[in-house]
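Just below is one structure, and these are the notes that go with it.
Note that one protein chain is taken out, while the other chains of the complex remain in position.
And then subunit A:
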Amino acid sequence: MLHRVAPSLHRALASSTAPLRGARLLDPLLPSPHAQWCRCASAAASASYSSLPPPPPSPPQGPSRHGGGGSSTSSLNPAEVAKFASIAETWWDSQGPFKPLHLMNPARLSFIRSTLCRHFRRDPYSAKPLEGLKLIDVGCGGGILSEPLARMGATVTGIDAGDENIKIAHIHAASDPTTASIEYCCTTAEDLVKENRQFDAVISLEVIEHVDNPLEFCKSLSALTAPNGATVLSTINRSMRAYATAIIGAEYILRLLPIGTHEWSKLVTPEELVLALQRASISVEEMSGFVYNPFTQGWSLSDDISINYIAYGIKRSETPSTISQ
């Protein structure tokens, strides 16, 4: 299911060290996002938003923000982190603001299960196929992904920059003996790289569209992956269809997500992701899209990568090679 990269883009990237096409300037965001998120947490999305729809895509505003929780080279944006912190309590409410993630979870897990079973040569009919593998969930939030992975037998570490999220994740995981062993840390990928930790598989879903520097982020993920290990990322494509459905549709019209969750200019196209990962010594082997069926309210894997997509790559064991011309 791997989609080929346009040759022109390939060459453009190979010949320059400039930021990725369409890369954002280090400035987000909508006017006072933090205040907006606080309002959102206290009252369900209400008519107050209709008076002030922030113009997407957003114009550059104000000075850039650097640094996350204590690390100066973090690729994270504290405002983005804050977006999630204020609604942290609702992570496990499957009808709350995180409902789309809960609905998407089975489809993402089936992709992860099938690719990791193939990668590590595990029996796909086993109830705990990931037994004995060390996995890390980067940007675990409330642990929506970490818990099923632990139930599938993996030894899971979940990290997130939001302290509230880690707290919630910890409390929720403690109630089931299979998930109580998940190691949750409030830290960033870069910090873990400094501690020289490595994992058999690194999974980071729906995170890269929220970071300031996706290239650095990919490099951190790669450093966390053991040689010949697997990396799985998922995100939203930067396409017109994604703008229409995931931003306008999901945020403004259907109010499935709080407004401002995704910013179009920060989305990453599959081609950019593949190249960024290649630069970080990860070769993408498979990619799949997700489609939402509004009638069954379920997501399923598909060939359509124009909106949501997930990619699985293998960390090459030799030193990073240059992109072939």
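Here is the rule we use: a residue touches a chain if its C-beta (ideal position, glycine included) is under 8 Å from a C-beta of that chain, and two chains touch if they have at least 3 such contacts; residues count from 1.
Just so it is clear, contacts and distances are computed from a predicted model.
Its UniProt record calls the unshown chain "Ubiquinone biosynthesis monooxygenase COQ6, mitochondrial", which is the correct pick from "DNA repair protein RAD51 homolog 3", "Ubiquinone biosynthesis monooxygenase COQ6, mitochondrial", "Dynein 2 intermediate chain 2" or "Nucleoporin 43". Across the entire complex, the residue among A:E80, A:D191 or A:E271 in touch with the chain not shown is A:D191. For the chain left out of this panel, the touching residue among A:R118, A:H170, A:R255 or A:R316 is A:H170. Residues of subunit A in contact with the chain left out of this view: 32, 34, 65, 67, 69-70, 78, 89-90, 92-94, 102-103, 105-106, 109-110, 113, 125-127, 131-134, 147-155, 163-164, 166-168, 170-178, 180-181, 183-187, 191.
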